[in-house]
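Omission of a single protein chain aside, the complex is shown with its protein chains in their original locations.
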Amino acid sequence: MKHAKPLPGYLVQRYEGWRATTYSENQAWYRRLANEGQRPRAMVISCCDSRVHVTSIFGADQGEFFIHRNVANLVPPYEPDGDHHGTSATVEYAVTALKVSHLIILGHSSCGGVQGCLHMCNGTAPELEETTSFVGRWMDILRPGYAQVDAMNLPTETEQLRALEKKAVLVSLENLMTFPFVAKAVEEGELSLHGLWTDIGEGSLEYYAPEDDSFKPV
Amino acid sequence: MKHAKPLPGYLVQRYEGWRATTYSENQAWYRRLANEGQRPRAMVISCCDSRVHVTSIFGADQGEFFIHRNVANLVPPYEPDGDHHGTSATVEYAVTALKVSHLIILGHSSCGGVQGCLHMCNGTAPELEETTSFVGRWMDILRPGYAQVDAMNLPTETEQLRALEKKAVLVSLENLMTFPFVAKAVEEGELSLHGLWTDIGEGSLEYYAPEDDSFKPV
Amino acid sequence: MKHAKPLPGYLVQRYEGWRATTYSENQAWYRRLANEGQRPRAMVISCCDSRVHVTSIFGADQGEFFIHRNVANLVPPYEPDGDHHGTSATVEYAVTALKVSHLIILGHSSCGGVQGCLHMCNGTAPELEETTSFVGRWMDILRPGYAQVDAMNLPTETEQLRALEKKAVLVSLENLMTFPFVAKAVEEGELSLHGLWTDIGEGSLEYYAPEDDSFKPV
Partner (left out) sequence: MKHAKPLPGYLVQRYEGWRATTYSENQAWYRRLANEGQRPRAMVISCCDSRVHVTSIFGADQGEFFIHRNVANLVPPYEPDGDHHGTSATVEYAVTALKVSHLIILGHSSCGGVQGCLHMCNGTAPELEETTSFVGRWMDILRPGYAQVDAMNLPTETEQLRALEKKAVLVSLENLMTFPFVAKAVEEGELSLHGLWTDIGEGSLEYYAPEDDSFKPV
C-alpha cells in the first residue's frame, strides 16, 4: 500500500497533548478497558457529519457508547442475503454480543444526506438515481419516508427537509424492529429504542414520543 | 413506531449540562456551522468500539472531522451494483462532495470484529460462517488479510490478532484505492491516505510506513 | 527598492525543510485553503513579542486563527476619521468579512510595551512622551488603564506591571465594544469576546471572569 502518508504534524502534536493529559490521567481505566473488554451501556447511530458530536453532547467518556456513524444515520431493513451489510453488522454486534441496554438513533438539522434524498425523490438530482451513486442507493432506504413527507404538502424546502430528517429517524427505528434479535430484546425488556433529533445551530434536542407521534423537547 | 422510549434521565441531565456550558460557550460557531455548512479537513474511519475516542485523541471539536464508524474500521472494495453500501456512501460523500484532504483509517487493539474474523477463518467460530451472520459476512472483507496473517505462522493468538488488526487497516486502504474517485483524488494530490493503529490500554499510536511496509510510532 | 537582500541561508534551509515535510504532508489541505478561501473560527490579538506563540499554545494549524499582533496586544477605541488604523482594519475584516465566532485578546507577562507605558506614565521614561515616539503614542491607548492601576497603590513594580498587563487586556476588550459592528455581533450572539493572559516563564494561562472582575486559571 504505497500511497499511505505519515500523520500530519498538527495531529501528531495534538495526539501527544492528549497522551500527556487525558490518557495519563485515565491510564488505569483505559488499561482495564483493554484487559476486560468494553461494556457499553448504549449504542448510538448518528450521522458522519462533522458537526454532530455525540460524545460531547452526552458528556460520554471512553467505554460508554458503542457508536456507528453513517450517512444520514440510517438503518436498512433486515436482509440476511449474505452480502456485506455494515450497518446491520454493527447492530447485530451491539445487541447480541455486547447486549447494550439502549439503542439511540440521532438525527440532525441541515443533513446533507437527507437533502440529497429529497432532491433525488423530487426529481432535482437525477445523478443520485444512477446505479453507480453510492449515496443515492444508500438513501433509497429513506424513499418510503419521502412518500409520507411528500403527502404532507409542506410549503418550503426547509420544512420538507426537517420533516424528512425526523422521518429518517423513524424509518430507522422501524427497520430496527425487523431484525429478529432486536425485536426479541425489545420485547423481553432488555433493550429500549430511542429516536432523537438535534438542531446543530440551536443546540436543541428532541425525542420521538409515540403517544403523540411527534418529536418533543427532551 | 410505538416502541420508542424517552431518553434515559442520565443522558437528559448530561445533555442539559452540555447545553449550559459547551453549547453556550460556542453558540456563535455552532450557528455559523449550521448556516454555512461543514468543511471538515479530514475523514476518519474508525471502529464502533466504545473504547476508541477519535475526537478526544486528536483534540478535535465540532466541524473538524467527518467520521464513519463501523465494525473493525473496514472499507469494502468498489462494488457499484445498486445495493445499499453504507461505507461506500460515506467515502463517496466525503471525497466527492466535501472534498476532504485527508482520509484516515484508524484501527485499534482488542478489536472484537477482527477477533471474530480470526476465529471464523481458523474454524473456531463456525456460527460466523452462516449466511445470516451480518458480522461474519461483514468480516468477509478481511478474509484476504487473514490468509496473509496465517502464512506468517505467528505463535500466539495475541500476535495473530494484532497482525490482523493492522492488516485490516491495510486492506481498507487498498480497497479505498479501488474507488475511481479516491484513486483520482490521490493521484491529483487532492487527498492523502493514512493508516493508523492505536493500543487502547497503552494509549500509543502507530502509522503505516510504506517504505518499511510496517507500522511505526507516530 | 535597492536595499532588499536575499533571505539569510538559515531561513532558506528551514523553509526547504518545511516544504519537504509539513507542506508535502498537507499539500491537499493547503491547496484547498488557497482555492476555497480561509474560514477561521477565531481571531486572536496578541503581542509581537517573540516569546508568545499563539499557534503553538493552542495546537492550531493553518486556517484556524486570524491573527493580529501588535505592541502590547492593544485595540484603540473606534475612530472613523479616515486615517490609517491598522488594528481597527484587522478587527473590521475579521468580524464583518470573515465573521469569526471568537475574538481573543491574549496578554502576557514581561511585556516590554506595557512596561514602557508604566515608565512613561510614572515619569521615568520622558522620551516616550515625545510626539515622535511611535511606541509612546501607541501606548497612550493604555493611559486610562494606568490611572486605575496607579490607584491600587501596588508596592512593587513587578506587581504594577502585571496589573497593567491584565488591564491592557480589559481596555482592549472595552475598546472593542465601541466598534458598532463588534457590539452588534456580540449582542446578536454571533461573536464572543475572551480576555486571556499568559505567564511566559510558567506556561500558565488565565482568563478574565466578569463575575469576579478578575483573572482566573483556565
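In order of appearance the chains are A, B and C, and numbering begins at 1 in each one.
Keep this in mind: contacts are C-beta pairs under 8 Å (C-beta built on N, C-alpha and C of every residue); 3 or more make two chains touch, one makes a residue touch a chain.
Because the structure is a prediction, the values reported are computed rather than measured.
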For the full complex, contacts between the hidden chain and the displayed ones involve A, B, C
Could you list which residues of chain B touch the chain missing from the display? 21-22, 25-26, 29, 59-61
In chain A, positions touching the absent partner: 13-14, 16-18, 20-22, 24
Hidden partner chain, residues of chain C it touches: 1-8, 11-12, 14-15, 17-19, 22-24, 27, 30-31, 33-35, 37-38, 40, 43, 48-53, 55-71, 74, 76, 80-94, 97, 102, 104, 109-110, 112-113, 131-135, 137-141, 170, 173-174, 177, 186, 192-196, 199-203, 205, 207-210, 218
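Criterion: only the chains that are shown with their structure count from here on.
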Same or different residue numbers at the chain A/chain C copy interface, by half rule: different
What whole-number Å value describes the gap between the mean CA coordinates of chain A and chain B? 14
Between the Cα centroids of chain A and chain C the separation in whole angstrom comes to 42
Using the touch rule from the top of the page, what residues of chain B touch 2 or more other chains? 27, 31, 59, 63, 102, 192
